[in-house]
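Only one protein chain is missing from this complex, and each of the others stays in its spot.
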Amino acid sequence: MPDESILSDEFIRELINVGEVDILVGVPTHNDARTVGQVVQGVRAGLLKYFPRARSVIINADGGSRDGTRDLVCAASINDTVGSNLPALRTLHSISTQYEGPPASGTALHTILAAADLLQAKACAVISPESTSLEPEWVERLLRPVIREGVDLVLPVYRRHKFDGMLIRNLVYPVTRAVYGCTVQEPYPSDYAFSSNLGSNFLNQDLWTQEQGRHGTELWLTLAAIIGRYRIYQSFLGTRGRLESPPSDLVKAMRETAGLLFCSMDCYPAAWKDLREPLPAPCGGCQPAVSLEPMRVNRKRLHQMFTFGISQLEPVFSSILSTPTHEELKRLATLPENEFELPEPLWARTVYEFAAAYHRAVIGRDHVVQALVPLFRGRALTFLTENREAKESEIESNIDKVCQAFEAEKPYLLQVWDGGK
Amino acid sequence: MPVQQDALWYKDAVIYQVHVRSFLDSSGDGNGDFRGLAQKLDYLQDLGINTLWLMPFFPSPLRDDGYDISDYRTVNPLYGTLDDFKNFLEVAHKRGIRVIIEMVLNHTSDQHPWFQESRSSRSNPRRDWYVWSDTDTKYKGTRIIFLDTELSNWAWDPVSKQYYWHRFFSHQPDLNWDNPAVREEMWDVMRFWLDMGVDAFRLDAVPYLVEREGTNCENLPETHGVIKDLRTRLDREYPGRMLLAEANQWPSDLRAYFSTGDEFHMAFHFPLMPRMFMGVKLEDRKPITEILKQTPEIPESCQWCLFLRNHDELTLEMVTDLERDYMYDEYAKEKAMRLNLGIRRRLAPLLDNDRRRIELMNGMLMSMPGTPIVYYGDEIGMGDNINLGDRNGVRTPMQWDGGWNGGFSTADPETLYSPLMLNPVYGFQAVNVQSQKRFDHSLLAWMKRLIKIRKSTAVFGRGSIQFLYPANHRVLAYVRKLGNETILVVNNLSSSAQAVELDLKPYKGNILVEMFGRNVFPRIGDLPYLLTMGQYQFYWFKIRRV
Partner (left out) sequence: MWSNFVGEMTRAADEILKGFARFLPRILEMLVIVLVGWVIAILLRAIARSILKIARFDKLSEHTGATQLLRGAALPSLTELTSRFVFWIAWLGFILLGISVLGVAGFDEHVATFIEFLPRLVVSLFILFFGLLAASFFSRAVLLGAVNANLSSPRIISWAVRTMIILFVVSMAFEELSISSRTVVVAFGMTFGALMFGLALAFGLGGKDLARRYLEKRFGSEPAEEQHDHEDELSPL
């Protein structure tokens, strides 16, 4: 039974008016007035074009916007009095609710899942309010596999800048692939779709009062789908627009990615320790997904923060890392920037040792995750250097190399997991 | 109870559409006739209807179910004599039932003596009574109505070696309304029937009366000129009689046929009907409210005619491609059910014989602004036979009882004008008047009650309509008002129970009295009025101040 107490009375009243639906599209927002109008219009166009007969609803879970975000979403409704010029067979409700607590994507997703459960939605999609490059086809590509082919989770594949999402490319993706045996390029998606089956199951998990129920929940959903051996599919959507001022809180990002990964490995060891068949995640319409525009990057700062971290966090690292790994990292910290390289195997072993330290709680677990941040900067610097002049295919191949390194070091993970050296 | 004199009687009418051939055969020749129809006037009076619309009963080769007329001034011998008709008319009037007959102005049968003369030679006096041309290229751009059978609006006459114009079947040549003689003759025909006592004419295919090059040959000003002229004559010589337009057009185009109250008294609201079916299938009131919002205001003396089904296919001409595809997929899964951009099925089979949906649709029919028409047999839930050609599947014999030929005729079943329905669901042994008369909960009994309640107030026929737009889109709610009387109608279009909150603040302090059971519902207060409704349920409430 879903926790209806997270839904306000007013919102439940609106859900009653919506009734049972076939498709629910969730849009989590917080002060996104700049972009959400365009996104929601795109979603609406997609629903009208590709699912004109389906009973659909757009649900906005908002974290307390003060810039009119919610009104912009509600303006996408089509009913007797609004939107009659559109070729719409049916009423389309576009409703909004403000969830309790501070803005958090996990809380928004929780709200969306609860609403989907109440409305018995057969297929759900979640669209980021910042997906300004969204086209109506995105809606079709995300939802069609769920509706027509019985897929449980559809993850996006974007055409992204080669240096975008380095944490995903250098840590989340390789770990997911190597440890869980599932190759998904965007395991921490912002636009995705899932079946009612997966949605209900996820809603009933006991995570909503914990940190993974507030931040990084999308990644947790992907991991839950992989661990539960659900049917996963990847859909190529198109270019992912870059934000004007992308978030740079790497500690927060690390918590939401590495922290969650380590937590899931700790909670579900059987899912990755036991030998299992790799879980297929076929990709529909996939094309070369890397763009090469020039981008401003401060390499010097990355190098400086890596060396600084190595030197200042020595007592912390000595609790976490094995001596050889620690020594090697200390040696790298002495190299000048132009000679610096944090190779993939070392990076893989480092991450795995961190995972093991997290599992054994050698220090506070959040501290383990924070301590990884300066080391990641070193890895990011290496990636930037390696791929500075690289073409699309080279970058894809370099990312693949990282994954292969993680796969090769998996026996080492098994070895150090419970305290072996 | 004799017919009451009231200039606006058609606003209070509940019309029953019937083909005399399909109703009751008194002579045993396999065809229904006027004597049989007269015998069943008791049944119709008991049902509660007060107006009969008869489909064409004129002499005809019957290649278009009587709409191809070969003699306008008598009755097809299959159905009896002119005296039989007069007798029937008299009995109907005595029972307070008015009679509307067809008047096909646009075309005749090619067997009509007029056409026979016209085609005989190019110099024949009646040559000009029809539309002839040396080529088939005139009036290009005019749509073909019977798409499934006709490839052109022109047909070659091998006799006079010219093309003649026909908007319908090729055996139905169009009359030339530019010829004054045609107008006078047709008015004379109308007078013939008016003098006999007929109360109204349904003028078939009126948009197509006049053709002009460079137009779509529909709804032309000249056509309206013809109608105005006929109406003027009617009002002058036969006040209180009525003209009903059959014009399958968008509401905005239909509006012109009311003009300022000097053309038709009534017109069928074609675009509403498929949208009612769509609304129930989609479980969404949007198609219905949208078309009614687009429906223009009409003069006070005029009235829309509403219907669910009739003798033709359920037309999908006045919907978008998206809507048409949806209707085909949902209501005509088999290709054989589709004809001429429409669906040739009866009401009950269209609604999967779901009693609740049938009631809901009839409830909406009887409560929306307009005069309702019940197609014969739909009051007992008759089925259809799509294996019969053209639209004959919805014109099978009326089912009176479970006996010989369903009580329709004493003739041998093989000689009937049409086979009876035989399957276990819709066959005459399962669905018939006699068995339904035995039970209070039958569809027939329910229809009687519905019609009685409809007639108990003038609001439904003459009142205004104001839509409420509750947030629950599955509920269609509106308020009908006339003078001091106000009725709230709430329809649940959904197959599941629904809760709906209605904004009834303007009626605060009033109580609701449900009209079927006459039970009182709570008083309207400040808060939205909450109603919970079962699947496909509807309410009619009188809003009363105590």
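A and B label the chains in the order they appear, each numbered from 1.
One rule holds for everything that comes next: a contact is a pair of C-beta atoms (placed from the backbone, for glycine too) under 8 Å apart; a residue touches a chain by one contact, two chains touch by 3 or more.
Remember, it's a predicted structure, so these values are computed and weren't measured experimentally.
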| item | value |
| --- | --- |
| Omitted chain - touching chains that are shown | A |
| Residue, one of A:I12, A:A75 or A:L250, that touches the chain absent here | A:L250 |
| Hidden-chain contact residue, picked from the options A:V82, A:A333 or A:V362 | A:V362 |
| Contact with the hidden chain (one of A:V21, A:V36, A:I147 or A:L167) | A:L167 |
| Touch list for subunit A against the chain that is not drawn | 163-168, 188, 242-243, 245-248, 250-251, 253, 256-257, 295-298, 301, 304-305, 308-309, 312-313, 316, 361-364, 367, 370-371, 373-374, 380 |
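Everything below uses one rule, namely that only the chains that are shown with their structure count from here on.
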| item | value |
| --- | --- |
| Approximate Å spacing (C-alpha centroids) for the pair subunit A, subunit B | 59 |
| Subunit B residues touching subunit A - in the complex, by the definition given at the top | 278, 282-287, 289-290, 293, 320, 322-323, 326, 467, 469-474, 494, 496, 498-501 |
| Residue ranges of subunit A touching subunit B (in the complex, touch as defined) | 13-14, 16-17, 19-20, 52-53, 55, 78-81, 84, 87-91, 93 |
